[in-house]
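Structure provided below as structure tokens; questions to follow.
A protein chain is absent from this complex, but the other protein chains hold their places.
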Amino acid sequence: MALGGIIDGCPAGLEIDIDFVKSELQRRKPGQSHITTQRKEEDEVKFLSGIFEGKTTGHPIGFTIENTNQKSNDYEHIKDAYRPSHADFTYQEKYGIRDYRGGGRSSARETACRIVGGAIAKLYLKHLNISIQAYVSQVGHIKLEKKYQDLDLSKTEESIIRCPDAATAYNMVSYIEDIRKEGNTIGGIVSCVIKGTPIGLGEPVFDRLHADLGKAMLSINAVKGFEYGEGFNSINFKGSELNDAFTSTDGKVNTSTNHSGGIQGGISNGQDIYFNVAFKPVATIMQDQQSIDKNGNEMAVKGRGRHDPCVLPRAVPIVESMAALVLVDHILRNKTSKI
Amino acid sequence: MALGGIIDGCPAGLEIDIDFVKSELQRRKPGQSHITTQRKEEDEVKFLSGIFEGKTTGHPIGFTIENTNQKSNDYEHIKDAYRPSHADFTYQEKYGIRDYRGGGRSSARETACRIVGGAIAKLYLKHLNISIQAYVSQVGHIKLEKKYQDLDLSKTEESIIRCPDAATAYNMVSYIEDIRKEGNTIGGIVSCVIKGTPIGLGEPVFDRLHADLGKAMLSINAVKGFEYGEGFNSINFKGSELNDAFTSTDGKVNTSTNHSGGIQGGISNGQDIYFNVAFKPVATIMQDQQSIDKNGNEMAVKGRGRHDPCVLPRAVPIVESMAALVLVDHILRNKTSKI
Amino acid sequence: MALGGIIDGCPAGLEIDIDFVKSELQRRKPGQSHITTQRKEEDEVKFLSGIFEGKTTGHPIGFTIENTNQKSNDYEHIKDAYRPSHADFTYQEKYGIRDYRGGGRSSARETACRIVGGAIAKLYLKHLNISIQAYVSQVGHIKLEKKYQDLDLSKTEESIIRCPDAATAYNMVSYIEDIRKEGNTIGGIVSCVIKGTPIGLGEPVFDRLHADLGKAMLSINAVKGFEYGEGFNSINFKGSELNDAFTSTDGKVNTSTNHSGGIQGGISNGQDIYFNVAFKPVATIMQDQQSIDKNGNEMAVKGRGRHDPCVLPRAVPIVESMAALVLVDHILRNKTSKI
Partner (left out) sequence: MALGGIIDGCPAGLEIDIDFVKSELQRRKPGQSHITTQRKEEDEVKFLSGIFEGKTTGHPIGFTIENTNQKSNDYEHIKDAYRPSHADFTYQEKYGIRDYRGGGRSSARETACRIVGGAIAKLYLKHLNISIQAYVSQVGHIKLEKKYQDLDLSKTEESIIRCPDAATAYNMVSYIEDIRKEGNTIGGIVSCVIKGTPIGLGEPVFDRLHADLGKAMLSINAVKGFEYGEGFNSINFKGSELNDAFTSTDGKVNTSTNHSGGIQGGISNGQDIYFNVAFKPVATIMQDQQSIDKNGNEMAVKGRGRHDPCVLPRAVPIVESMAALVLVDHILRNKTSKI
């Protein structure tokens, strides 16, 4: 079994920097630091179509990522198991058949494909001077208290946890080391900031920009919540406090605050878009758990293998990738808003 | 201008109880209590197609809701205004033209159509013994501390705020009365519980059941956040604490806890589905605000008219409706999961 | 029951000439001449949304066409009948329920909605200097032998049969009069020519421009065949004879012949697009026919009512409308072919 996919709808003429695609895959790759899984996967992408002489042709971009390290006997012990909070049971029931190797399609390894698509999307956004930067803002109880405006997001990649504040990053890493030692896992929050979005992206009713961003984030493994702008915190404001007053300077319309998170009525207003994504602790732990097998018999799911105590640092490029794909979709869609 | 829409894809042979559709519209209707807007709208739905002799025909169900009370001169004063945190500015920029009457399409009055579609969907779900119940769990700082399992959700409709706990409901209503007196608005949380969902709804990667629920909720006016199962609170658990152990009784698979919120790997596992939706305070307040008009000139947006100090009670049936539509979509889609 | 629909995806800012929409409906309307049905339908379109101060707003254009003349007792006699070559039987089997009034949704009256959508599309095409002209080129054995290049298509509306050649038109009308007298029906061919199409419309594989035109035409009631360019006649050429040589004049690329019909590799090449659509004689005849009812009992379907001996003249604007909708879809889609 190999990973792969097709990126459809990419306009022709976009220069594809393959090294950038590879560097994005490196950010998601297992084994990149001692706080991620030590599993070795090469994640080598091979493009099969849609790119010619370094540019997109307007045709579907097909690609595969070879699986160089899969040992199928690694999975014999979970062949019939319903691992707690995994998709084994639901897949078996939905399809009546299940590829148990590595979780099959429910494996988070699938997100490598999202990185490839996201990297192409980012190249398109770069061309339009739109930037996306995600970072880890919370791990368990350790929370980065500063707002994104008070952070130097360019420092995100300097820590292995991808938190731009050095002191908080240090605490997060220490905490994850403890979690790993006990064979456990922990969740947290990835925050994301998009700058330079043109005004007008998003559709008025069902396909609001934030609704599509939310769906994209909720489609990532282990995500349990999404909020944008002030999000759940909006409850603590009255309308008169939360409304963003419009101002005009030299013909350019801005808002004096940005509680809205850059989207009003589902449509981007040109201000920064920012949102939070909540990740639960991943279900695979290095401890024994009671469960059942597919025949309903009780069994112990043994903790073993090579897994992540905390997926947050590897989730950062995935969040960015999904955001990039949503933005590009809406940029293309918006080309037909006026005659 | 009238409201209306088309419900596509409804299977043939479903009995349509028109009185139920009307009663659902009553739950969203303005003027239903002293804590909602006193605007009078009749919301009379008229079905134009797709129903014959009381049953669906398998064809698109077209309907209109006549606007009996719109006074177009009500809106002359906001014709050129960019009201703070409204969609006036973004619509104007996106389309170069804007129907300013009542906010045009950005008006929350659009949600009456969602109620109609949701009511049809609920009739289908009822047929399958699936129930959806939403309720208000927070208004500003006033929070219902009990979990849904400890509440009698059948009491939801007994209070005008649609909170099933009488004491909390009383506090919420009092608070909203205060907010209204100062011409302000306040947000809160709508919680929703779905019982009886069959195993197997949801698609494995992008169209996970919770991702589609999330998108549906985020498409409702004033929604800023969505979480399901333990949601953002998942961060406070370790993997070993959050995992839901499988158990088997008489051949039926259950989980001993339900932190997952009834969805695993994006697919329903037969347990209760529950989620929270955060609503900001609505932007229209009865206070004067500074803003600009579409020519960039400063102007005061005067607070006047007939608006809601808190949309939460009227949002309850909208949340249910959107949940019902998502579930039916996935029920139909799931009919092709196996040969 | 009323007719109606929603035109989705129309860009904002298009001026809508309501009189033009009405005049297009007049071209399809029953009773427009003595060779069409004498049934009286007013076909008055009422727009409900999406147009403001004479221009499209970028939102869905909802509309209804009231049915002013339906007498539901007209249909009591066919309530249980399976009329030969009608959709009664297939609808009943597919849905288990059937709105028998006027054929319900299978009635060709549905095409009035296509005219409304097509009229909006034509207004957009006019804006881009693209013109579509259809005409009747064959009725039964009476065939217009001239090619479109040798005809003055502006004379199409001068005859009630919508054939631009006066002599042929006369013969067609005489023949239809005979057919009507015997209570029978006859089919024929509608030809269509599109001028001014920009280069580049159509997608390379499945959504080729001619494939979408073909599907659109085949979706019209009573259509049995579609061919474009040389069509079925291509069989009578060798490759060396059929190929269209490219020429270049003043930097503009043309072809010296146009056997291709303006589309190569599924994509428009800027030459005239032309195609033929074959209509069978309509199934409703003024003669008694043997058939069965829905219980399998033999019965006679009595010929009565007010029907068309030949739908061709009324089909002309429908063919144009569907062509216009396909073209506009591809024009919008093509806006994203390049970065």
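For clarity, chains are labelled A, B and C in written order, and residue numbers in each chain start from 1.
We adopt the following convention: a residue touches a chain if its C-beta (ideal position, glycine included) is under 8 Å from a C-beta of that chain, and two chains touch if they have at least 3 such contacts.
Predicted, not measured: the structure shown is a model, and the values here were computed from it.
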Which residue of C:Asp43, C:Asp165 or C:Asp244 touches the chain not shown here: C:Asp244
Sole contact to the chain not displayed, among C:Phe20, C:Tyr75 or C:Phe89: C:Phe89
Contact partner of the left-out chain, one of C:Ile189, C:Ile273 or C:Ala324: C:Ile189
Chain A, residues in touch with the chain not shown (by the definition above): 1-2, 4-6, 12-13, 48-49, 52-53, 55-59, 62, 64, 94-99, 104-105
Residues belonging to chain C that touch the chain removed from view: 82, 84-87, 89-91, 93-96, 105-106, 110, 138, 140-141, 179, 184-189, 199-200, 202, 204-208, 210-212, 214-216, 218-219, 224-232, 234-240, 242-248, 251, 253, 255, 259-261, 264-269, 278-285, 287, 289-292, 296-298, 334, 337-338
For chain B, residues in touch with the removed chain: 9, 11-14, 56, 58-59, 124, 127, 204, 332, 335-339
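One rule holds in what follows: only the chains that are shown with their structure count from here on.
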Chain labels contacting chain A and also chain B: C
Centroid distance [mean C-alpha coordinates] between chain B and chain A, Å: 26
Computed distance of Cα centres, chain C from chain A, in Å: 48
Length of the line joining the C-alpha centres of chain B and chain C, rounded to whole Å: 41
Multi-chain contact sites of chain B, meaning residues that touch two or more partners: 94-96, 105
